[in-house]
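The following block contains the structure, expressed as structure tokens.
Removed: one protein chain of the complex. Kept in place: all other protein chains.
And then subunit A:
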Amino acid sequence: MSDLIEDDSTGNVPEFSVSELSGAVKRVIEGEFGFVRVRGEVGRVTRPRSGHVYLDLKDDRSVIAGIMWKGVAARQQTMPEEGMEVIATGRLTTFPGQSKYQIVIEEIRPAGAGALMAMLEKRKAMLQAEGLFAADRKRPLPYLPEIIGVVTSPTGAVIRDILHRLRERFPRKVLIWPVAVQGAGCAPQVARAIEGFNALSRGGALPRPDLLIVARGGGSVEDLWGFNEEVVARAAAASDIPLISAVGHETDTTLIDFVSDRRAPTPTAAAELAVPVRMELIGAVRDFGLRMDRAMVQRLEVRGQRLRDLSRALPRVDELLDGPRQRLDVMGERLPQALTRSVDRRKLALSEIAGSLRPAVLTRAMAVEQRRLSERAARLTPALDRLVQARREALGHRADRLSARPILREIEVQKARLADLTRRLADGQEARQTDLRSRLDALTRLHETLGYRETLRRGYAVVRGDGHVVTTKGAAENATGLEIEFADGRLKLGGGSSSRKPARAKPPEQGSLF
């Protein structure tokens, strides 16, 4: 039978049971992929209560399931979350019960700081969009908290620094909520601690703090990563108790710093923000007390002094009246005297004036005036006579000087002058006549000399025709009658015809003189 069956089947191919095959596959896979590094994006992540972490690693085509055991997960500095680009190290194994294979992750970390930061920025933007960073969400810190809750590692320098600085400034009650400050447990534990402190009641067995400090010392970005987790940020934002964040060094900023009410650069600085300096306050209170006392004392002193001054300045009634009363007495005494003196003085003045008023005085005065009058009257007539005499003399003097002699003398003088001038006029006239006559003779002679008549005497004749001097033959021929003048007389020749004899006439100019 078995042979038959074998013959009927597919030859000599060995036959496995399912478990055998699964086991064989498992051996091959685990042998071949005992240690692998795989890069991919984190897909869905689940964290059951067991503490193990299940997640998918994927790229654009494929998916590999992954598991991280509880112990391993706690060691991780960065908790993988969906969307994060990671590099996982581990081994492949199969899960025969479901025909599955998966990677058992030993270590998982972000694929470079860039991937981590990109994710942080995304998260930050989301929370900001929700308004969790808004300034009006920040609550003021209590001036002097009674109880301070500190969320941090119970061991290490951080809690020591905080307690030390609190002790220096103002010792307080401190409750420490221990948490892991790195690794996968960090974020959930910190979030839980913040929520836990807020859940405490004020009067309970565990007293509720009135200020929280979430602190961690410096470290790498991965070390601090838990404080970048969303759960932490949300828990801090939701805290009713004012919260100071102090994570890493001054240069490190984590997500919790954006949602906390105050951010301290260091844990020590957080303690300084948390409480004032006690000694300073003691000084301040003492100072207030002193100022209050001083103000009060000064007030009382000022008022007391004022009261004393006023009461000193307030005189007794008797004293007030003493002066006026004395003045009244003095006045009363002086009044009759003054009256008497005044009457006396006036009486005296009157008698002085009345005494000088007598008839003799008037008579004397009249006599003086009369004398002056008669004196002046006496001087009046002679003065007038003297004046008339003087004027008369002046008149006589001038009348004396008034005689006809000077006038007669003047007449004589002027008469002589007239005779002289008359003679000189006659003389002058005569001389002028003689002169003119002789000049006339001379001119007559000259005229005769120059006249044609003298020429006639030398044998020349003047021919005239029709009354005009004829100087040419033509004129003579045309004349109706000619007249010839000789020195001794004129000879008329015919009427009309000829006098052939041309006269040697004078130049026409000369002829025209006649």
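In this text, contacts are C-beta pairs under 8 Å (C-beta built on N, C-alpha and C of every residue); 3 or more make two chains touch, one makes a residue touch a chain; residues count from 1.
In this text, contacts and distances are computed from a predicted model.
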> Can you tell which of "Tryptophan synthase alpha chain", "Aspartyl/glutamyl-tRNA(Asn/Gln) amidotransferase subunit C", "Electron transfer flavoprotein subunit beta" or "Exodeoxyribonuclease 7 small subunit" UniProt lists for the chain that's not drawn?
Replying inline: "Exodeoxyribonuclease 7 small subunit"
>> One chain isn't shown here. Among A:Ala24, A:Val63, A:Met117 or A:Leu206, which residue touches it?
In response: A:Leu206
>> Please identify which residue in A:Arg27, A:Arg75 or A:Arg299 touches the non-displayed chain.
In response: A:Arg299
> In the full complex, which of A:Gly23, A:Pro96, A:Pro178 or A:Pro265 touches the chain missing from this view?
Replying inline: A:Pro178
> Taking the entire complex into account, which one of A:Arg39, A:Arg160 or A:His447 touches the absent chain?
Replying inline: A:Arg160
>> On subunit A, where is the contact patch with the chain that was removed from view?
In response: 142-144, 154, 159-160, 163, 166-167, 170-178, 189, 192, 196, 200, 205-206, 278, 281-282, 284-285, 288-289, 291-292, 295-296, 299, 303
